[in-house]
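The complex appears here minus one protein chain, its other protein chains still in place.
And now, subunit A:
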Amino acid sequence: MANIAAQRIKREFKEVIRSEEVAKCAIKVELVDNNYTELKGEIAGPPDTPYEGGNFVLEIKVPETYPFNPPKVRFITKIWHPNISSVTGAICLDILKDQWAAAMTLRTVLLSLQALLAAAEPDDPQDAVVARQYKENLEMFKLTARHWTNAYAGGPSVNPECDDKIKRLVDMGIEEHQARVALSSYNWDLERATEQLFS
């Protein structure tokens, strides 16, 4: 990829490295391979959201046609968010699709993703289950998202009740993540989750 894409990514690195804006929301980019085609991003959960205190790792793949086409980004860290698949980490964000513009950079993409964590769009969902919970039971959604942040992104907020329910399912021989997904999908109703898992 000895072309404009590699050149651009190199320049973007140079330009963002030395941003002296040391501030609240941390963003990080690392190279995964040496030819600038794959990168690892990291964003901190925005304050005053269920994601606060968590660190979310992203997979960034730079296509050969970058910057004329957007980078392919997905969450590696599991996350409970209406616009991000809780299974694959796929992201539903317009600027990563048809609203991409060639002047956008890795920096603006990461900042946009951080903004997405702070402002979900449940009417344009990637994960229908999460989106439905968001619209029907916002408090339950926040609780679940906080729990996932704690479980997968190193968030500080521990919810003993959730952990207890998961442990009961694990004791029944269910894998931990599977148990968490089932409980999250059924608003932490242990009975219904169990029913679904054993049906």
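Just so we're on the same page, a contact is a pair of C-beta atoms (placed from the backbone, for glycine too) under 8 Å apart; a residue touches a chain by one contact, two chains touch by 3 or more; residues count from 1.
Here, contacts and distances are computed from a predicted model.
One chain of this complex is left out of the view, and of "Large ribosomal subunit protein mL43", "RING-type E3 ubiquitin transferase", "Organic solute carrier partner 1" or "Cytoplasmic tRNA 2-thiolation protein 1", the protein name its UniProt record gives is "RING-type E3 ubiquitin transferase". On the side of subunit A, the interface with the absent chain consists of residues 4, 7-8, 10-31, 65, 67-69, 98, 101-105, 107-108, 111-112, 114-115, using the contact rule stated above.
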